[in-house]
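To start, I am sharing the structure in question, which I have written as structure tokens.
Only one protein chain is missing; all other protein chains are in place.
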Amino acid sequence: MATKAEVLDFIRIYADKMAEHRQELTDLDQAIGDGDHGINMSRGFKAVMEKLPAVENKSIDEILKTVGMTLVSTVGGAAGPLYGTAFMKAGMSTKGKEELSNEDVILAFDEAVGGIQFRGKAVRGEKTILDSMIPAIDAIKASIKEGKTMAVALVEAEKAAWNGVEYTKTIIATKGRASYLGERSIGHQDPGATSTAYAFQAANEVAQKAGK
Amino acid sequence: MATKAEVLDFIRIYADKMAEHRQELTDLDQAIGDGDHGINMSRGFKAVMEKLPAVENKSIDEILKTVGMTLVSTVGGAAGPLYGTAFMKAGMSTKGKEELSNEDVILAFDEAVGGIQFRGKAVRGEKTILDSMIPAIDAIKASIKEGKTMAVALVEAEKAAWNGVEYTKTIIATKGRASYLGERSIGHQDPGATSTAYAFQAANEVAQKAGK
Amino acid sequence: MVGIVVVSHSQKIAEGTVELAKQMAADVKISAAGGLEDGSIGTDVSRILAGIEAVQTGDGVVILVDLGSAVMSSEMAIEMLSDGSNVKIVDAPIVEGTIFGAVQASIGASLEEVINVLAGTKSYKKF
Partner (left out) sequence: MVGIVVVSHSQKIAEGTVELAKQMAADVKISAAGGLEDGSIGTDVSRILAGIEAVQTGDGVVILVDLGSAVMSSEMAIEMLSDGSNVKIVDAPIVEGTIFGAVQASIGASLEEVINVLAGTKSYKKF
């Protein structure tokens, strides 16, 4: 379960993390891309934080859609349309909601990852966001299916996300700019998979605070 | 025959003509190119006029090479490397000369047109400079062969050049920017062939003044 | 007239490309959607959207992109239009394609014709 306050908290914590890890994400992108992923994400979430007060009293779908729309026009790199679509799709799946059940949360995550796949036309194993996002969502589903709480599920999800990040070091990039490097992308950690892992870290922190 | 003073006179008169016909050449280029041929030629010859005083006491080849080098770096369009190479090649063929015999003049023209062909890889009939230049040079050769004076030869040359300009209206461009228009280039007069006809007009005027 | 939008991560590239295209086709409907609002490098869906709207006369619009996120951002912009059915992203070299496309559009070619010419740009030989 997730209240609107928790959703807002998630956005704020994620935004903080993007500011905090700006240099790390940028350095990762420097190695296999154009060295802007941290700049992009922190710029995008700074804009989100400016937009948030105007919508925080609206329903969850409006909040998520605003986040998505803001990212799309401010991130500046591939992460903009990708995370932007993810938040917009998640928003569309929570229409009118003031609170999300576990099923709603799972649906929202499914829509988010579906949005990223629609937008980026990538599959798992191409050294992208998907390589941490898909295992994390799978972990949530498995945990909830086993009857665990969302708080426990998100611990597993974060773990799975970071494992996914580690996995990106072992594979070749076939989507995005890192693909220009071909074989040489192997050995490097994907910046987008990393920024996604921070999203699950943020969600996990919110859930642990709420203790459910 | 051509004295150094006549060569200098030719350059000055041609420069004047490029300034005078700036708009006309630009308008022609507007129709089938990027609308800069008159701007290019007048800018190039303005720069030539600034360079000329420093070399006017040197030998003819030095003068012609200076004109070529100047055009190459100031014209800015295809006409720069083309006319630039023409003047440079003509210069190289007149090494050390203080005066040109009719044979020297013909050799210089042959080298000039050869330079344009080397540089632009075009042949006659592609709607370029060559379509007025080649018939003009052929006319000079024919006249001289018939025992006529250079002054008479240049009257014929100018006539042939303008006929060549007219001919460009009937053909499709297959070299240079006008070729981007394909069939639509038919019916339009080639700007480069036109600026070349003015060169023969200038040469003709010099010869008539000298009366030989 | 078919409109053209030049989507580059670089404002300079987008603007410079538009300038070259206008030299060849002064009256073409073309807009530069380059970089982010503050001039830094990237692509911005709102700028692309504004670019499309500025050149759409009803005859359709082609979008030329440089690389990477330019494609995804352009796709999003098209989706945001009330009717994006005659707005097409074309896979052609951004500078060269824009110039050839502008020449075609300015002579009144249809959207389909412009797209066809652009498809051929890749095989055009520069020398």
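Per-chain residue numbering starts at 1, and chain names A, B and C are given in the order in which the chains are listed.
Following the convention adopted for this analysis, a residue touches a chain if its C-beta (ideal position, glycine included) is under 8 Å from a C-beta of that chain, and two chains touch if they have at least 3 such contacts.
If you're wondering where the values come from, they're calculated on a predicted model, not measured in any experiment.
Touched by the hidden chain within the whole complex are the displayed chains A, B, C. Touching the missing chain, out of A:49, A:107 or A:181, is residue A:181.
Here one chain is not drawn; of B:49, B:72, B:92 or B:172, the residue touching it is B:72. Not every partner is drawn; the one left out touches subunit A at residues 30, 33-36, 121, 177, 180-181, 184.
Of the residues in subunit B, those that touch the hidden partner chain are 34, 36, 40, 72-82, 84-85, 119-120, 176-177. Residues touching the missing chain, restricted to subunit C, are 8-17, 19-20, 23, 34, 41, 65-67, 71, 89, 91, 93-96, 99, 122-123, 125-127 (touch as defined at the top).
As a convention for this text, only the chains that are shown with their structure count from here on.
The interface holding more C-beta pairs in contact, when A-C is weighed against B-C, is A-C. The distance from the centre of subunit A to the centre of subunit B, each centre being the mean of the chain's C-alpha atoms, comes to 66 Å.
In terms of their C-alpha centroids, the spacing between subunit B and subunit C amounts to 38 Å. Across the assembly, subunit C contributes no residue that touches 2 or more other chains. Along subunit A, no residue makes contact with two or more other chains.
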